[in-house]
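Every protein chain of the complex appears in place save one, which is left out.
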Amino acid sequence: MAYKDEKLNEEKVFKDPVHRYVHVRDRVIWDLIGTPEFQRLRRVKQLGTSYTTFHGAEHSRFNHSLGVYEIVRRIINNFENRPNWNEDERLLCLAAALLHDLGHGPFSHSFEKVFKLDHEDFTRKIILGDTGVNAILRRVDDNFPHKVAEVINKTYENKLVVSLISSQIDADRMDYLQRDAYFTGVSYGHFDMERILRVMRPMEDQVVVKESGMHAVEDYIMSRYQMYWQVYFHPVTRSAEVILTKILHRAKELYENQYSFYLEPYHFTSFFAGEVDLQDYLKLDENVVMYYFQIWKDEIDPVLSDLCKRFVDRHLFKYVEFNPNQQMSEWMELHKLFQKAGIDPDYYLVVDSSSDLPYDFYRPGEEGERLPIHLLRPNGELKELSRQSDIVESISGKKRTDHKLYFPKDLIEGLSNRSKTKKRILEILYG
Amino acid sequence: MAYKDEKLNEEKVFKDPVHRYVHVRDRVIWDLIGTPEFQRLRRVKQLGTSYTTFHGAEHSRFNHSLGVYEIVRRIINNFENRPNWNEDERLLCLAAALLHDLGHGPFSHSFEKVFKLDHEDFTRKIILGDTGVNAILRRVDDNFPHKVAEVINKTYENKLVVSLISSQIDADRMDYLQRDAYFTGVSYGHFDMERILRVMRPMEDQVVVKESGMHAVEDYIMSRYQMYWQVYFHPVTRSAEVILTKILHRAKELYENQYSFYLEPYHFTSFFAGEVDLQDYLKLDENVVMYYFQIWKDEIDPVLSDLCKRFVDRHLFKYVEFNPNQQMSEWMELHKLFQKAGIDPDYYLVVDSSSDLPYDFYRPGEEGERLPIHLLRPNGELKELSRQSDIVESISGKKRTDHKLYFPKDLIEGLSNRSKTKKRILEILYG
Amino acid sequence: MAYKDEKLNEEKVFKDPVHRYVHVRDRVIWDLIGTPEFQRLRRVKQLGTSYTTFHGAEHSRFNHSLGVYEIVRRIINNFENRPNWNEDERLLCLAAALLHDLGHGPFSHSFEKVFKLDHEDFTRKIILGDTGVNAILRRVDDNFPHKVAEVINKTYENKLVVSLISSQIDADRMDYLQRDAYFTGVSYGHFDMERILRVMRPMEDQVVVKESGMHAVEDYIMSRYQMYWQVYFHPVTRSAEVILTKILHRAKELYENQYSFYLEPYHFTSFFAGEVDLQDYLKLDENVVMYYFQIWKDEIDPVLSDLCKRFVDRHLFKYVEFNPNQQMSEWMELHKLFQKAGIDPDYYLVVDSSSDLPYDFYRPGEEGERLPIHLLRPNGELKELSRQSDIVESISGKKRTDHKLYFPKDLIEGLSNRSKTKKRILEILYG
Partner (left out) sequence: MAYKDEKLNEEKVFKDPVHRYVHVRDRVIWDLIGTPEFQRLRRVKQLGTSYTTFHGAEHSRFNHSLGVYEIVRRIINNFENRPNWNEDERLLCLAAALLHDLGHGPFSHSFEKVFKLDHEDFTRKIILGDTGVNAILRRVDDNFPHKVAEVINKTYENKLVVSLISSQIDADRMDYLQRDAYFTGVSYGHFDMERILRVMRPMEDQVVVKESGMHAVEDYIMSRYQMYWQVYFHPVTRSAEVILTKILHRAKELYENQYSFYLEPYHFTSFFAGEVDLQDYLKLDENVVMYYFQIWKDEIDPVLSDLCKRFVDRHLFKYVEFNPNQQMSEWMELHKLFQKAGIDPDYYLVVDSSSDLPYDFYRPGEEGERLPIHLLRPNGELKELSRQSDIVESISGKKRTDHKLYFPKDLIEGLSNRSKTKKRILEILYG
């Protein structure tokens, strides 16, 4: 039997707290899960620094990747024998779902920002490079790795397949909303996925949802909205991320200035140098990063040492609402006051802005355009969601931004009480 | 106001997936949670290697410690104004609940076995030594650290207080059963804790349960039984633990034989030498251990390198039922066959035995005696649980043991097909 | 001890699927629950005809009334020792919460419409009249029944007390959304009530919610919105209600025309005559109504008999979208066509319109004005919810109406295929 058609003797199942069970029958999928590159996702947290706010949020990307695979498996099961659905795309969909996050590194967001990396690049490199994953995909057929990479890259010609993994109501989002809600314990993030799956229909170039399922979709959109503001953009989580980013900046700066580390930061050197190859990348998981942060607590450089203590021991920055665009003069004054107080503003005075677009209709030609959700009416007509739903219409296309200023309140409070600088800083921050 | 009586301005809450919210009003508790020693528990998994079987089981001991604290808080709330309850013990109970697992190191079980350590020793040392935790406890009163250590050590004079944390139905067990069930996703582990808490009553020397709550307690005992055999003793989890233990053994052996590691294993040297001090211990969390395992994948020693690859990439040993007491000759023959095949049996042929005593009545004088659960009858009389409950009686005092033999099936299968050794090994293992 | 202060020896608990347990310590509450008038609520379904759509929706108003009581109990517990809260109002709040739906009759909505009754009137009459409930309330103090009635009537002077039971975020709504979601099994209806309760604060004339709980309140508002359109206004449920209403109309009409019923409808005669006294009202529960509907299945009058069969055996009317305001000519034509076909349009051609206002800000002077929800900011300022929340703002004050036309499709299809009337009817209905 061809490798691509091989089934396991007995279906394997993973006990999953969110979907109850994840089912695997295909030998290819089973083998992919067993590769070192996929197992590595156990060592990258799904929610980065969110565990500092929600202690339950310690789950890994391994968890989530299995979940996305399982959702796609269920969707496809329902597609069997429907028009527009080609059963030959089945394995491709499953593999792409499983592997879509393969390139995520430790604390992805911060690493990408500081070292100018792109996790999607690395996903592609892992799939196409000299890896265990590639070896298995090639056994399916020589072109299979490329097809999987294209689906994840959204350039695959069959847009229906792409839309299963990347659209405004894809398996990725449906999994992470529920999973992150489960592990954090928040009560947002519930929606009737079973119903949504049941009303999904394959069309030529996208998955659509039968109009009768509109309210379930509304509920999903609202879940997403709440999860962004209640969980993903939680200001305490962002405080941890601000510190993490500054640690990486500092270490890079020290390295560039020939600072002599107590232990040579082997795992980081190619990142500092901007020459990260695939093997370097795969070795740097969150355990390794945390190892360095811990030994850097004892470094001589006071900034690096202080920031690492803050991160490891969860002694975070405080924050106030602050919009630098509208408060430019305060911002500049604070900068100067921090310098005067001997607290380096480059590391200790940070504005972080988060913004979210909860749902968007189609804006052709615009940057980052996203395909909207379409409802399928009984008469076969398609209608864009926000035209049918008052609630979705009301939040559609409206970007919301939150600006916060982060700083080490303890250091400021540690200044002499007679210090005018201290008084003025507190005045600006707390009014 | 005395430090011990200080309340936070606003109650703080932690969102907890198991108990919904963990509530903190006492300044002392809040400060303890903020210490580096307590935050370190985020870097030690609650279930060690169970994540290799149940991918959701990635939660930390930090999680669990907050949960135990919360349960004790609720029990004590119900005790207010009841006979036998002394409100002065309140803070002591809360602190002991929060800190009871403070001394757990990475993958505790294996480390304790290989390096002959005792996590309870380290709990005591952290509470009494020069630590952030000790500093806070001492602010309550000079003798407070000692009292907390005594409660955790079960030597505190008020046995009622001890029984909240360590008995056959204590806050520790009630939390971990529910929490581990939640994160693994198994359906065992549910019982009506709210009811049990409502019928708990303080007696002079122990917490007892009103007879009307007997069925809820039965359910709890059954949960415990199922969790042990379905989760804690899962053979795949034990496979990962077998490998982990062998890694530590090998590294120690290499160190003792002056093997030259690519990177000096600083964090381990005091463990290898049997001279672990408190600071060494606190630095060795699971991130650090995993860091070493990863770099050891590239070590020259083939055994260390192979075992580390197996552990990190989850390429585990297979197993068969095997009772070495009854199968001594096969055991010895296998030993020889492995040597002949060039597979070192000291590292690659391992028997692991797990046993559990689901509930025990009192056996005075015996080793490891455990206080039984007592039911309070309407007439004030106490009855030992197994005398009232048929189900508990049926499993009471009955130890169950499971023996498994672990080995690298892939290495054996890799032997030449003409090899008689291979044939004989497979014959013994699979009949 | 005064009756109002009497506590039960042991707290009583009711196992409740929604709130886990309902706790009762007050003798007065316990005694009220035991009255025949309160027990009668077991014989009135919470959701009327919804069970015809959602088979789980068989729960009674007894269920819900206990739930509202429990929520108010928890809110008040949190109010203890807060400013603006007077502990003397405690029992009044609990009693009013428990009894707020006491006057609901069978299938309230339809009965009120056909017989021009008002369940709030009957609540008042039961509380003030010669009933078991009144006897108990009077034991508290002579004026207590009046106070309870005033709270339920929203005329009590302390508006804070009133707002616990009747406002846009009161205990009534919080219970029914969760309870109806639980019993129907829909996934809407979840929100974090525990958090809302924790951030509720008593103000002089209303309960407000701390701003930090805004997102939980948003979630509650969205739940409410979804429950209205997905459950309460479900078109199948309304079909059953349309038939129920028509049965009552027909029976009344027959009675007025001296029709001779097989069994004299004793329980209904005062309703037909428009002279319902308290005792008649209390006797007519849903069992009794269903008894009559069943025997009326065998009545000679074909309309009464047919409608009762439809209702009892769940053989409902079909429906199409239809707005009589915009489709007046079709409406009139259908009327004539039905007459021509011998299907009495007064009973078999029914427009039903449902509309909901999901949230409303204050509109002083307007009919049916409802107090908006206020958020309490850290600086003590109050802000109306829709000014702070984009989502709430988007649905605020926007009434949505749904019009449907109900008819017996089976009767129309039963007409001769050669009938032009049939053809034309189907043309108008289905286009």
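We call the chains A, B and C, going by the order they appear; numbering starts again at 1 in every chain.
Note that in this section a residue touches a chain if its C-beta (ideal position, glycine included) is under 8 Å from a C-beta of that chain, and two chains touch if they have at least 3 such contacts.
Remember, it's a predicted structure, so these values are computed and weren't measured experimentally.
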Item checked: Which residue of A:Arg25, A:Arg138 or A:Arg198 touches the chain not shown here -> A:Arg198
Check: So which of C:Asn287, C:Gln326, C:Ser355 or C:Thr401 would be touching the chain we can't see?
Finding: C:Asn287
Check: Per the definition of touch given earlier, which of B:Glu6, B:Glu112, B:Asp192 or B:Glu253 contacts the omitted chain?
Finding: B:Asp192
Item checked: Candidates C:Asp313, C:Glu413 or C:Glu427 - the one touching the absent chain -> C:Asp313
Item checked: Absent chain, residues of chain C that touch it -> 14-18, 20, 34-36, 39, 42-43, 51, 54-56, 58-60, 62-63, 66, 182-186, 283, 285-288, 290-291, 294, 309, 312-315
Check: Going by the touch rule given at the top, which residues of chain A touch the chain that is not shown?
Finding: 13, 20-21, 194-195, 198
Checklist line | Residue ranges of chain B at the interface with the undisplayed chain | finding: 186-188, 190-192, 195, 215-216, 218-219, 222, 225-226, 229-230, 390-391, 393-395, 398, 400
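In this text, only the chains that are shown with their structure count from here on.
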Next item on the list: Note whether the interface between chain A and chain B is symmetric in residue numbering, meaning over half of all numbers used appear on both sides, and answer same or different.
Entry: same
Notebook entry, point to check: Of all the chains, which has the CA centre nearest the overall CA centre?
Noted result: A
Item checked: Maximum centroid distance from chain C, chain identifier (CA atoms) -> B
Next item on the list: Give, as an integer number of Å, the spacing between the C-alpha centres of chain C and chain B.
Entry: 52
Next item on the list: Please work out the Cα centroid separation of chain A and chain C, and write it as a whole number of Å.
Entry: 44
Check: How big is the gap, in whole Å, between where the Cα atoms of chain A centre and where those of chain B centre?
Finding: 32
Next item on the list: Enumerate the residues of chain B that touch no fewer than two other chains.
Entry: 20
